[in-house]
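What you see is the complex with one protein chain gone and the rest in place.
Coming up: chain A.
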Amino acid sequence: MISEIIGEFLVLFGTIFYFLSSLGLIRMPDVYNRMQTATKSATLGSLGVIIGVGIWAIGHVGSYAWLPKTFVIAVFLLLTNPISAHALIRAAYKSGIPLWEGSIVDKYREYLEKEEGKEEVSDETKEGEQ
């Protein structure tokens, strides 16, 4: 009985976060902000829905077998979603998709430029030594 209520609450919680994440996809100005909203809230929403279903099943179906499975799926999702988001955003940045015109600092660009400068300097010194 209690588990049913907790499960229902978790599923509702998750679907609200799903809705917010899809809303963020429409509302946000550039790729990076969209990824920000989409990945974070969708991950949290999925965790809520998946574990909620597992807990719901204890009361509703009367079976404990769902909970470990949903738990494994949730942990897997929790581990993989940030990595995929990271890879997507990195690939987007590397392929030159611009930031929103309102953004102020781009530390990664500064870092990359500094790295390039270092490499050029080291190459020059090497050539000078030869």
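Just so it is clear, contacts are C-beta pairs under 8 Å (C-beta built on N, C-alpha and C of every residue); 3 or more make two chains touch, one makes a residue touch a chain; residues count from 1.
Operating definition for what follows: contacts and distances are computed from a predicted model.
Engineer: Given the options "tRNA-splicing endonuclease", "Glyceraldehyde dehydrogenase large chain", "Putative Na(+) H(+) antiporter subunit B" or "Coenzyme F420 hydrogenase subunit beta", say which is the protein name UniProt records for the missing chain.
Structural biologist: Listed in its UniProt record, the absent chain's protein name reads "Putative Na(+) H(+) antiporter subunit B".
Engineer: Quick one: which of A:Arg27, A:Arg90 or A:Lys114 touches the chain that's been left out?
Structural biologist: With A:Arg27, A:Arg90 or A:Lys114 as choices, the missing chain is touched by A:Arg90.
Engineer: Which of A:Phe19, A:Phe76 or A:Tyr111 touches the chain that is not shown?
Structural biologist: A:Phe76
Engineer: For chain A, which positions touch the chain that isn't shown here?
Structural biologist: Its contact residues with the unshown chain are 76, 79-80, 83, 86-87, 90, 94.
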